[in-house]
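Every protein chain but one is kept in place in this view of the complex.
Right, chain A next:
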Amino acid sequence: MAVCIAVIAKENYPLYIRSIPAEHELKFHYTVHTSLDVVDEKVSAMGKALVDQRELYLGLLYPTEDYKVYGYVTNSKVKFVMVVDSSNTALRDNEIRSMFRKLHNSYTDVMCNPFYNPGDRIHSRAFDNMVTSMMVQVC
């Protein structure tokens, strides 16, 4: 289960950030911000083609002692960043991929909404519900 999910626009400002528990929100904002550098590095093919260039999923960006950060870039250069609790070892790569897939589908639906202006923050309830379902259940 994810602890923080962020959608970053092409110009590197956030369209949507949500994290739980709410008191560490600033720390997660900072983490997501620093992970953008890693995303750019992976995308720019400087890594001698270690990363499969044809995939949208970027994989593990970097691990710290508390959590791991995963990234995903769409073809329109919108980035999804997901922070996952390290203690949750049961989460496999496939599950992360499918979570990003769901995120991408919901984001596409938001884009196709004629009342949504690209570049605004995302306020869609359907998107919120989908993100909630992916977040960890805090009792």
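We adopt the following convention: contacts are C-beta pairs under 8 Å (C-beta built on N, C-alpha and C of every residue); 3 or more make two chains touch, one makes a residue touch a chain; residues count from 1.
In this section, contacts and distances are computed from a predicted model.
For the omitted chain of this complex, the UniProt record lists the protein as "Trafficking protein particle complex 6B", which is one of "Trafficking protein particle complex 6B", "SRP54-type proteins GTP-binding domain-containing protein", "pyruvate dehydrogenase (acetyl-transferring)" or "Mitochondrial import inner membrane translocase subunit TIM9". When the full complex is taken into account, the listed residue touching the unshown chain is A:K10, out of A:K10, A:H29 or A:R97.
When the omitted chain is restored, the residue from A:N12, A:T34 or A:T108 that touches it is A:T108. Along chain A, the points of touch with the absent chain fall at residues 10, 45, 53-56, 73-77, 104-105, 107-108, 111-112, 114, 118.
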